[in-house]
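Yeah, one chain of the complex is gone here, protein chain that is, but the others are all in their spots.
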Amino acid sequence: GVLERLGAGEVVIGDGGFVFALEKRGYVKAGPWTPEAAAEHPEAVRQLHREFLRAGSNVMQTFTFYASDDKLENRGNKLTFTGQQINEAACDLAREVANEGDALVAGGVSQTPSYLSCKSEDEVKKIFKKQIDVFIQKNVDFLIAEYFEHVEEAEWAVQVLKATGKPVAATLCIGPEGDMHGVTPGECAVRLVKAGADIVGVNCHFDPMTCVKTVAMMKAGVEKAGLKAHYMTQPLAYHTPDCSCQGFIDLPEFPFALEPRILTRWEMQHYAREAYKAGIRYIGGCCGFEPYHIRAVAEELATERGILPEASEKHGMWGSGLEMHTKPWVRARARRDYWERLKPASGRPLCPSMSTPDGWGVTKGHAELMQQKEATTAEQLRPLFQKADCKH
Amino acid sequence: GVLERLGAGEVVIGDGGFVFALEKRGYVKAGPWTPEAAAEHPEAVRQLHREFLRAGSNVMQTFTFYASDDKLENRGNKLTFTGQQINEAACDLAREVANEGDALVAGGVSQTPSYLSCKSEDEVKKIFKKQIDVFIQKNVDFLIAEYFEHVEEAEWAVQVLKATGKPVAATLCIGPEGDMHGVTPGECAVRLVKAGADIVGVNCHFDPMTCVKTVAMMKAGVEKAGLKAHYMTQPLAYHTPDCSCQGFIDLPEFPFALEPRILTRWEMQHYAREAYKAGIRYIGGCCGFEPYHIRAVAEELATERGILPEASEKHGMWGSGLEMHTKPWVRARARRDYWERLKPASGRPLCPSMSTPDGWGVTKGHAELMQQKEATTAEQLRPLFQKADCKH
Amino acid sequence: GVLERLGAGEVVIGDGGFVFALEKRGYVKAGPWTPEAAAEHPEAVRQLHREFLRAGSNVMQTFTFYASDDKLENRGNKLTFTGQQINEAACDLAREVANEGDALVAGGVSQTPSYLSCKSEDEVKKIFKKQIDVFIQKNVDFLIAEYFEHVEEAEWAVQVLKATGKPVAATLCIGPEGDMHGVTPGECAVRLVKAGADIVGVNCHFDPMTCVKTVAMMKAGVEKAGLKAHYMTQPLAYHTPDCSCQGFIDLPEFPFALEPRILTRWEMQHYAREAYKAGIRYIGGCCGFEPYHIRAVAEELATERGILPEASEKHGMWGSGLEMHTKPWVRARARRDYWERLKPASGRPLCPSMSTPDGWGVTKGHAELMQQKEATTAEQLRPLFQKADCKH
Partner (left out) sequence: GVLERLGAGEVVIGDGGFVFALEKRGYVKAGPWTPEAAAEHPEAVRQLHREFLRAGSNVMQTFTFYASDDKLENRGNKLTFTGQQINEAACDLAREVANEGDALVAGGVSQTPSYLSCKSEDEVKKIFKKQIDVFIQKNVDFLIAEYFEHVEEAEWAVQVLKATGKPVAATLCIGPEGDMHGVTPGECAVRLVKAGADIVGVNCHFDPMTCVKTVAMMKAGVEKAGLKAHYMTQPLAYHTPDCSCQGFIDLPEFPFALEPRILTRWEMQHYAREAYKAGIRYIGGCCGFEPYHIRAVAEELATERGILPEASEKHGMWGSGLEMHTKPWVRARARRDYWERLKPASGRPLCPSMSTPDGWGVTKGHAELMQQKEATTAEQLRPLFQKADCKH
């Protein structure tokens, strides 16, 4: 089990974010970001699981992000599959591929439109319960409550998950400034541990080094409170030095122009090393991670884990495959110090290196964040376009 | 057939580069860049074909890049599959997926280490012949000679391909400065057409707008010579404003730190439009292209083609899926002018926007470019490392 | 007097930094940064005073930066003028030009090598006393203790200055992180006010917006302590988003490659506006300021001050002189919104937008900061070069 591995001091490598990877492959719609592909195009989801497994992932996370019924139906998102069908299909795919190696299966729930729309604790918990019933029936190995902007909703999720008796991990999508209500990372972590989480940390919204910093603040908070936990990070694969408290959502490039921010494999190795040094042992990724990013994590920690992932056969440490290149000046790049020193150019001289984030200063409870089942109308869009143009 | 479609003025959309996409997925080794995955991991190759098909590709190109025996064995690249096995597997996969839609299958050959090592015309042509025998036996729809740095070798390839009676396309990996021996794009195109090519153009090595410019020079040369041809581009998905005549190979970021240069989908739509305006009708991609890049080409030319690709159901024109986002300031991005105006930031304030290319001023015929079957030794690498460090 | 003007709510515009401006003109040596030009080349100093006066400066600050005897003789700086000669000449020049308008004359002292070398309070105060004797004899209008990295030394200076009965201004060269011993801006300001300063603020080391932010923190501290003061900023004319607690000294570009960081006149107008909004009324500049930067401050605050500076006759608000340009597309730039929106390019695609600051983590009291009368030897430089190269 995951707690045994972490308890023994082992590194557990997570996987990468499925919604972004499968959006690029043509199976997920940016905007709703819902995981119907598990039921609709299982071969695509299976293949991505397999690639992460080959890259070194120890966990196959069920592709159930935003797979609660209130999200699947939000704002006119018309799907031909029910939440239950999607959750079941996702569990089966994760287990099938996990069994091709010795990976664990983790069932995941995430934040809900209901919470944002000020529904009650009971209503929100019922939504989590419905997903978890599937996970228990499919006998996943452990549970993850991930991608919560408000620690309060995450606590509710942890409480529902904890009741199953399975190990529980909980990650917020926050940075050093804390959650959307201003609760600090340290305090967030303490509340999650008290709610029953065995593993705490952050996922998504910020770049790797910011996430390591945030989890270090969480760890300090937990230790100061005399509590115990394991720690995890599943950051973006995008550089976000310029984002504010809501992370990359607020960057003007989100979600269709983030390419120049993608981390290289070498930057990913740096992340893995720094996360390890900070005492984090569950190390994975989120949006933007492709299989080779996870492979980089596994290669950086090959000594600590005593193993290289299967896909490293197609890489070689520090790009040693370049020794076979036909051009001598490319063979000259087949070494660690070359790639560690390199400052990669953007190739975009007309573009800046940082942006000014959006963000309208609203969070749960504001009228502007109330969700609806109906599609957004042109009348609803017009004032949004105007407001945005005034800011720029 | 491809010539009928082009002859009728239709747009033919190519696919993207398999070696780079599959390297990130863990199935191709950077350095040798050989396509053994067709035999070794067919499910991965099949899935990528399928994603390009869904994205709008009209051509399934066999994954046979560098699949000549002299390349498969170069510099210690030890494989458990023969060239024939790989070429056969690649043909079967391409045909299988092509039949899921109405795509054509194209068999491809590329430049050889033998030419670089100054082998004779006869020897080089024998290598092409061996690959083509498989293509003919598998009955591909047409043939592509692609990724040639020297027009002379491309002419030899075209002559071998033409002898089969199949339609022949030929692309060089050159920019506006011409081939490695200094032959201009216009003259290169004329020689390829005279050698028998029905379609001429460029692939790889340069960014989309540079490739469009180069093909425009080819078209002008062909027309000036009173000849006729169809035109194609399969460029990189990387911005390369800073590269010299050998293209992105010479950029210090090649091949493991090119991330900041990746084009967005909007930049890809711009490429599709400009290629179309320049009279190019075979429009595809090469290294760096992911399925969503091809989808962007297909969406830009939806009116001209009278069809949207299947994967656009998961996108919406100009990112309209964002109308379903929970945050109002992200819904405000669900429109064309927002994305067209955006200058995406790199998120890398410590990095420059351009690099100084390498390139040792050598080409076919220089001792430094002689290839070998044996692995590169540490003794051979040492002077390369030193020479490279002196340049920086 | 200055206090009457500030007390009446008037804006007092300072001048710019003389050592950097005169270094570029060939009269000050970068490194020692001492003001012997006041005695050596009075015509150059007089001309610079005059340019600032024409640009709108209300204060002619004596060019006596680092003009204490211990600094004039530090590390082999061989001068043919005594501290007294320099201080006297500087007072005469400032008064001569001040009388050409209605400007005030301020005598300035700055931090000493003696403090850095751990000399006693008595010794350090004697150094200030020696300079101030000249200022009193020359009857300057008020006194400024400026460019202190440690609030303790600034307090000593203020105490010596206060004893003269003249109004006293005190500025530290610190940022939001506080002084070199970690004292916060708020606490620094309270200590300076308690020591007798009438006006407190910051100068040098950081860019305009950082200085406004720091002075705002000082103001909040003073007000929280129930004290009263006037506030001033004399920032750099360089953008320094990347610097750490010791400011631009630690940037690798200091002092000979700061050009790309120079603020435009429009950025300077923005600074003037933000400083005014923050309640700062003594608004001037330091290193990097040229006369046109001060003119921009005066133009931005023309309405509040009820006057345009003499040199604006050669400018016109918001660049209206461009209406006389021969090219129509340049005349199209003769307006405010054009310049306010512009994001000026660096013209340096091979350079980054930020640097990693140096800084060896030492401050007053460390052996590495002990000063000496003798010139630095080659033996002393060698380990410094090696240490620096290791860091990069």
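The first chain written gets the first letter, and so on, giving A, B and C; residue counts start at 1 in each chain.
Note that in this section contacts are C-beta pairs under 8 Å (C-beta built on N, C-alpha and C of every residue); 3 or more make two chains touch, one makes a residue touch a chain.
Since this is a predicted model, take the numbers as computed values, not measurements.
J.: Of the residues listed, C:44, C:218 or C:280, which one is in contact with the missing chain?
T.: Residue touching the chain left out of view: C:44.
J.: So that we can see where the missing chain sits, which residues of subunit A does it touch?
T.: Residues of subunit A in contact with the hidden chain: 242, 348-356.
J.: Across the whole complex, list the residues on subunit C that are touched by the chain not included here.
T.: 23-32, 43-44, 47, 50-51, 54-55, 74-77, 113, 116, 207, 238-242, 249-266, 290-292, 295, 310-311, 314-316, 319-335, 338-339, 342-355, 358-360, 362, 368-369, 371, 375-376, 380-381, 384-385, 387-388
J.: Name, in rising order, the residues on subunit B that touch the hidden chain in the full complex.
T.: Within subunit B, the residues touching the omitted chain are 343, 345, 349, 352-354.
Following the convention adopted for this analysis, only the chains that are shown with their structure count from here on.
J.: Taking each chain's centre as the mean of its Cα atoms, which chain lies farthest from subunit B?
T.: Farthest chain from subunit B, going by C-alpha centroids: C.
J.: Just how far, in Å, is the C-alpha centre of subunit C from the one of subunit B?
T.: Subunit B and subunit C have C-alpha centres separated by 57 Å.
J.: Where the CA atoms of subunit A average out and where those of subunit B average out, how many Å apart are those spots?
T.: Distance between chain centres, rounded to whole Å: 32 Å.
J.: Could you list which residues of subunit B touch at least two other chains?
T.: Within subunit B, residues 242, 348-355 contact more than one other chain.
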